[in-house]
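All protein chains but one are shown at their positions in the complex.
Up next is subunit A:
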Amino acid sequence: MTPQPIILPGWSLAGGLLLLLLMGGASSWGIRRLVRGARQRRKGEPDWSLPQLDGATAGDSPIHRWEVRCKLVGMLGFAFLVVSLQDLRTAAVAGAITLSLLFVTRLPFDRSLARLLAMSGFLGMFLLVMPFSAPAHPGDTLIQFGNLESLPWNLRGLHKAATICLKACAVALLMEPLLATAPLTRTLQGLRRLGVPAAIGQMLLLAHRYSYVFKHEAWRMASGMRLRGFQPGSNRRALGAFGNFLGMLFVRSFERTERVYDAMQARGYRDRFPEPEPQPATAKDLLLAGFFLLLGVALLLADRCYFSTF
């Protein structure tokens, strides 16, 4: 039997949407300010003659010292278990755990905030759409705006959306302690030692390095077009110019890949990047990995056995 909806006046939908938009805009603006402020507070060149992870104030946490293979298994395992959660409360606990990791590692919070900000538009759509699209089950709380009978707002949909958002935030927050507590080369070495093909690690390394060059090249070309009057648009001329821009960017990138490969070969590259000395895994590292996996399993059990009975 379909539950009876609570009826609110029609204008309250428009008001609610407007309020939501304003809140979204304000929080996005606030996060941007926070990120910019944090970056400006950090201004002044760090001492680049020292390894940045060890030289930074935050470089000496248990997560930093964790052997990279164990860290990958522990944290990625935990992340997979977190995305399997179905209840808002367990997802909130997972979020709190990953947030506490940021404090333990003392990593700059602005990078995680920027990551969350990048996801916010996508997650905001979930919060907005899912309450309207979730099918009504017996016992659901429904709200009907004016005469819009066919578009009831379902509280269970909001719960679902919030759970998804919390899980996404928890995993996104986990990425910073996972990736920023060891040099990229060491993390990729860990992946290879876990059995991921070496070519994938090399592709990731080169993609990371050349994403900056590509971005800079694209920016310079876009500036070159703008300085000759290019106005983005959907007319034939603008689309043609945009096509030329993409084509040229592709040609330049393709030519660069050939030159980079030549440069690697000229310095003795033989299908394998040199790696740092392998880090041995200690019993402590294994225990920590086991602890994270157990934590994930405990959350999942609580989610399925305890909270599902409520």
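One rule holds for everything that comes next: a residue touches a chain if its C-beta (ideal position, glycine included) is under 8 Å from a C-beta of that chain, and two chains touch if they have at least 3 such contacts; residues count from 1.
Quick note on the criterion: contacts and distances are computed from a predicted model.
For the chain of the complex excluded from view, the name given in UniProt is "ABC transporter" [choices: "Glucose-6-phosphate dehydrogenase assembly protein OpcA", "ABC transporter", "ATP-binding cassette domain-containing protein" or "Multiple sugar transport system permease protein"]. When the full complex is taken into account, the listed residue touching the unshown chain is A:A263, out of A:L179, A:A263 or A:V297. Only one residue in the set A:M248, A:L287 or A:L301 touches the chain that does not appear here, and it is A:M248. Contact with the chain not shown here comes from a single listed residue; of A:I6, A:L50, A:V129 or A:L194, that residue is A:L50.
Looking at subunit A, the residues touching the absent chain are 36, 39-40, 42-44, 47-52, 55, 183-185, 205-206, 208-210, 212-213, 216-217, 220-221, 223-231, 237, 241, 244-245, 247-248, 251-252, 256, 259-260, 262-270, 273-274, 276-277.
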